[in-house]
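First up is the structure itself, then whatever we jot down about it.
One protein chain omitted, others in place.
Let's look at subunit A:
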């Protein structure tokens, strides 16, 4: 199981890397975070068949849930471009060297929603 987990984590990493590269993102330089989040995705994939984002809610509404399939950047582009990272921080803009300097700011706050 451990070997399977490592194999699948590596597979996801290699699958995602060229996709996020074209979107202007890279994996966060925080390797511990990458390992943790990919592990969560493998577990989510084992359970649901799809590597959903570990930091967003499955609503059991297919149209909504497909927006949080990793890498979910295209569906949340405006929000993530403002944060310079995706919500869970697995991916950061290519110019980011210090991911710890980035905050999790909800979309509602950026847009002056109900908060």
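As a convention for this text, a residue touches a chain if its C-beta (ideal position, glycine included) is under 8 Å from a C-beta of that chain, and two chains touch if they have at least 3 such contacts; residues count from 1.
Note that contacts and distances are computed from a predicted model.
*Asks:* Between "YeeE/YedE family protein", "3-isopropylmalate dehydratase large subunit", "Transcriptional regulator" or "Glutaredoxin", choose the name on the UniProt record of the chain that's been left out.
*Replies:* "Glutaredoxin"
*Asks:* Give the residue, chosen from A:33, A:69 or A:96, that touches the chain omitted from the document.
*Replies:* With A:33, A:69 or A:96 as choices, the missing chain is touched by A:33.
*Asks:* Hey, which subunit A residues sit against the chain that's not shown?
*Replies:* 33, 36-37, 40, 43-44, 54-60, 87-89, 103-109, 113-115
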